[in-house]
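Beneath this line is the structure, given in structure tokens, with notes to follow.
The complex appears here without one of its protein chains, the remainder shown in place.
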Amino acid sequence: MRHDGRQDDELRPVYIETNYIKHAEGSVLISFGDTKVICTASVEDKVPPFLRGSGKGWVTAEYAMLPRATERRNIRESSKGKVAGRTMEIQRLIGRALRAVVDLKALGERTIWIDCDVIQADGGTRTAAITGAFVAMTDAIATVHKQKPFSSFPIKDWLAAVSVGITSENEAVLDLNYIEDADANVDMNIVMTGAGEFVELQGSGEESTFTSHELQAMLHYGEKGINELIDLQQEALAHAKDLLV
Amino acid sequence: MRHDGRQDDELRPVYIETNYIKHAEGSVLISFGDTKVICTASVEDKVPPFLRGSGKGWVTAEYAMLPRATERRNIRESSKGKVAGRTMEIQRLIGRALRAVVDLKALGERTIWIDCDVIQADGGTRTAAITGAFVAMTDAIATVHKQKPFSSFPIKDWLAAVSVGITSENEAVLDLNYIEDADANVDMNIVMTGAGEFVELQGSGEESTFTSHELQAMLHYGEKGINELIDLQQEALAHAKDLLV
Amino acid sequence: MRHDGRQDDELRPVYIETNYIKHAEGSVLISFGDTKVICTASVEDKVPPFLRGSGKGWVTAEYAMLPRATERRNIRESSKGKVAGRTMEIQRLIGRALRAVVDLKALGERTIWIDCDVIQADGGTRTAAITGAFVAMTDAIATVHKQKPFSSFPIKDWLAAVSVGITSENEAVLDLNYIEDADANVDMNIVMTGAGEFVELQGSGEESTFTSHELQAMLHYGEKGINELIDLQQEALAHAKDLLV
Amino acid sequence: MRHDGRQDDELRPVYIETNYIKHAEGSVLISFGDTKVICTASVEDKVPPFLRGSGKGWVTAEYAMLPRATERRNIRESSKGKVAGRTMEIQRLIGRALRAVVDLKALGERTIWIDCDVIQADGGTRTAAITGAFVAMTDAIATVHKQKPFSSFPIKDWLAAVSVGITSENEAVLDLNYIEDADANVDMNIVMTGAGEFVELQGSGEESTFTSHELQAMLHYGEKGINELIDLQQEALAHAKDLLV
Amino acid sequence: MRHDGRQDDELRPVYIETNYIKHAEGSVLISFGDTKVICTASVEDKVPPFLRGSGKGWVTAEYAMLPRATERRNIRESSKGKVAGRTMEIQRLIGRALRAVVDLKALGERTIWIDCDVIQADGGTRTAAITGAFVAMTDAIATVHKQKPFSSFPIKDWLAAVSVGITSENEAVLDLNYIEDADANVDMNIVMTGAGEFVELQGSGEESTFTSHELQAMLHYGEKGINELIDLQQEALAHAKDLLV
Partner (left out) sequence: MRHDGRQDDELRPVYIETNYIKHAEGSVLISFGDTKVICTASVEDKVPPFLRGSGKGWVTAEYAMLPRATERRNIRESSKGKVAGRTMEIQRLIGRALRAVVDLKALGERTIWIDCDVIQADGGTRTAAITGAFVAMTDAIATVHKQKPFSSFPIKDWLAAVSVGITSENEAVLDLNYIEDADANVDMNIVMTGAGEFVELQGSGEESTFTSHELQAMLHYGEKGINELIDLQQEALAHAKDLLV
């Protein structure tokens, strides 16, 4: 059994609170255990230069942590004057993952800006961010749709993300918290759709390697976790659920 | 009467939720109406170079807004690669204000890092930040005190901040929200102690000026607001209240 | 008596030399005792994006110190790659103060760029900068006016700035030099118009506080100093004096 | 058949030229078809702060492209003043991949700096970089070993990387060149050891998704490619081959 | 005799390999002994703002070193976030030198981007860069000319660069390698045309001075070296030689 009493294939308690920030078109506070992330989706009626005149829209994401989201205070990236490599990697991942389920042509020349700000971190911030950002984005697009319906709703499928790993005792586990993550041999993030297809698969041995067999075990747990997360997203988006066929 | 139904000398509803972030030594979520700020206080057992070996401590503050805290999304300062002048002005103000009621000698060679992150903005973010930061700081120092008592508790007095202004109809008002602030002729921030002394006074005509008479009216409302805020701080810090004589 | 022999309510010797830099539309070398600042005003026939098409003009300011303006050499902000918080605070103050007496509508779509460069510092650099910048700006606008008269001269009133403070012996004093400033309990900068109205009031306790009574004493000295400075500005701008009614 | 005549599971011609830069402890020019990367390994007798006194060494990597390595000239990151997110992602990947087969304890308090500079790009630059960097690193460590033998040679296994993908016609292919990559639905980078274990697996749908079946096909081709690359590395490192048991 | 056996007025072996990078309009790998530089010329059909609408073209250059081009690894300028003064000085020199022999009017509104990347350094990198960049630029312009002939070929004369110096034994020498350069009293870079006129002359005493007589000796050797380099350029550009009358 895991140090917090969970089964190997068990998620932490997950909550999704919608309409969390009054100014944003879509916003949620999502928690995976003690990991808490504010995700907002802002709709802008223009696109980056490389898409102007293409009729296509764009989805882009930014990610940050409050300085004291972690056990030790981190220096702000604004004070350092540059964005860390880890941050860039995560925000590129969030944007790419969301775009995989958006019909950018149907969206039209609009940009959806996703902001994921971790207010408390306990492992799995990037997967919580993707899972929450999907809800905020869908809510924002549903808001636009209500005012002026799209001919075809631009979101093609549900999308969630979860982490899996191999512990130092060589056990596969689902949804690692910080203590587990720090000690794991292998860390993998999986992003999947409601239809059960992969969007992203990022697995890394941490000064370690993994076998084909361990890979299959992780994929199996990941799929289970994703299905449960999508159920929770569908509850949180009950009012918009019918828009996604 | 004001557009939200308040009297000229009436604060917005103010809430202070302590222990908001589990990792920080002190933390609050403070709201002044729709303005919401997370304030954390982190204790570090070292001081900046100019104080090393002096036996004195330091209090410093950082301030930021989430991109979608405002009506229109703001570009992150980390993306811009530099901290805006307005941000620097506010974080210098918060630090200076808090230091006025801290006995840095009694604190010893420790730094208190204050982080004020605005998650939703509706006017008065800097005064909410100072008022909340005082609570987070006091809670953090009380935590240190509980583990290893100071010979003299390093906080000398209560401290809160509020905004006052002169509207475009030449009325003095207390605790302006965003709509009032955008339209005001004069904007003043007042920081005062529990003993009723001034710590900071910053009044600016916005392409306008103000008379000595208007100054007195604003100071009067400000004092009233400060007293009410300190009452709320004392409730939130009931467990630590006796430490401040 | 003060260490340099002045009365508590006495300014240091103040000199204003106009036409100091041949290229600028307006320029002065102003000295408050040993504090010396070159102020230039440059007129540009365009405005920042947020004012384009509005018919209104803009006044903006920048402030810097030569590295050896001070007792110890300072590292250049260009070498550090960023502008310090103190610098930003001062340049925002100078711009805001000047705009309070400019009719931006009458100015039309022009920007007045103010540059205040401290070549020698001995306390009160920001108040000397504002007082000198007003002269440079007025001279620049008078130059434009001579070539092509404004229907209404865009400067509405005279404007000067002075510092006041409370010493460590609890005395109010006017126009603090560096030694006095370093030792003061309270430091306040006052910007006022020829009509005796406030434009800016910025008072800070330096790890200290101040009473209502001390505030009144400082305001009283400040008003006296401002009046004397405006007399000197009127001498320096004798040729342009009639343009300001 | 592929546009350049290759079979789906066929690598491009791969060449590894060792001792390419005279100053570096290890250096290669590696080419995967028209993709050409200079990889150098520099040995420094100190470690980053977080490892000082630990007895452990470190391996870190940097990656860049010459401006005209690509069809259109890219602006240099030094001119932009910041490193792009894509670059950071790749250099973090290279470093992490190499560390998986290095016994950092056996290396002792040394840092191996890996520099991968793409002089001509035609797809697969990150996999060519990892494959070449492994050779440069091994050569550099063998050089140190010759001068002063390690009690245990710090490299534990061979390591290579290759890309696989799913084309827009839903075919799995090995080692995509630029034209194939730009058109692919799915792009995956695989890093494996001589023992056939995974070190990194990074697969992304490009505005697309992939099935479990497609994943298995890609993994199969990847393993074949890795084995062929490791054969070529062993030829290039013939003189050092016995050091790796 | 010199430490590598050369006569005082003897160049190191010089090789120029054209068409080195497949994407660039012009590219060479040039070596002066162990100094090796990749020079590319990229043609862009637009000009910087200050030339728009003038009918004139532009030539600009960038210069960099791979981190391990030198005996000790250098930190990348992209990591430091700024370009060093030495780099800026060199790239300004390369651009200015090349522009001296280009008829910018005949070039039309095009920019030639020159990139000189030192892959191995052993003294004289800036003179190798200029000499190689001239070949890459001429090749790129000849390529444009072949597709759509210029009414007058925009390159007016041949151009090469070489270093000369005064050793610590007060001998004038031609084309200093790194060991000689580090020890020299005087270092001078000469850029000359095929017609034997000066384009640039930059001589510096290194904590030393030089006489008029020493100057003449250096100029004499420089002219000899330039003539030999231009012969090699003419061989490398045999196919384009007739375009330059």
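Here the chain labels run A, B, C, D and E in written order, and each chain numbers its own residues starting at 1.
FYI, contacts are C-beta pairs under 8 Å (C-beta built on N, C-alpha and C of every residue); 3 or more make two chains touch, one makes a residue touch a chain.
Quick caveat: nothing in here was measured; it's all calculated off a predicted structure.
Engineer: Among the chains present in the display, which ones are touched by the chain that isn't there?
Structural biologist: C, E
Engineer: Hey, which of E:Val199, E:Ile226 or E:Ala240 is the one touching the hidden chain?
Structural biologist: Residue touching the absent chain, from the options given: E:Val199.
Engineer: What residues on subunit E make contact with the chain left out of this view?
Structural biologist: 82-86, 88-89, 91-92, 96, 99-100, 104, 188, 193, 195, 197-212, 215, 219
Engineer: Tell me which stretches of subunit C touch the chain missing from the display.
Structural biologist: 21-24, 27, 34, 38, 40, 42, 44, 62, 64, 66-71, 73, 76-83, 87, 113, 115, 117, 119-120
Here, only the chains that are shown with their structure count from here on.
Engineer: State which chains count as neighbours of subunit A and simultaneously of subunit B.
Structural biologist: none
Engineer: Please find the path from subunit B to subunit C through touching chains that uses the fewest steps, and give that number.
Structural biologist: The fewest steps needed to get from subunit B to subunit C is 1.
Engineer: Using just the Cα atoms, superpose subunit C onto subunit E and tell me the rotation angle to the nearest 5°.
Structural biologist: Copies differ by a rotation of 120 degrees.
Engineer: Roughly how far is subunit A from subunit D, going centre to centre by Cα mean, in whole Å?
Structural biologist: Their C-alpha centroids are separated by 28 Å.
Engineer: Can you work out the whole-Å distance between the CA centroids of subunit A and subunit E?
Structural biologist: That gives a centre separation of 51 Å.
Engineer: Averaging only over C-alpha atoms, locate the centres of subunit B and subunit E and give their separation in whole Å.
Structural biologist: Whole-Å distance between the two chain centres: 60.
Engineer: Considering subunit B alone, which of its residues make contact with at least two other chains?
Structural biologist: 81-83
Engineer: Which pairs of chains touch each other in this structure?
Structural biologist: All chain pairs meeting the touch criterion are A-B, A-D, B-C, D-E.
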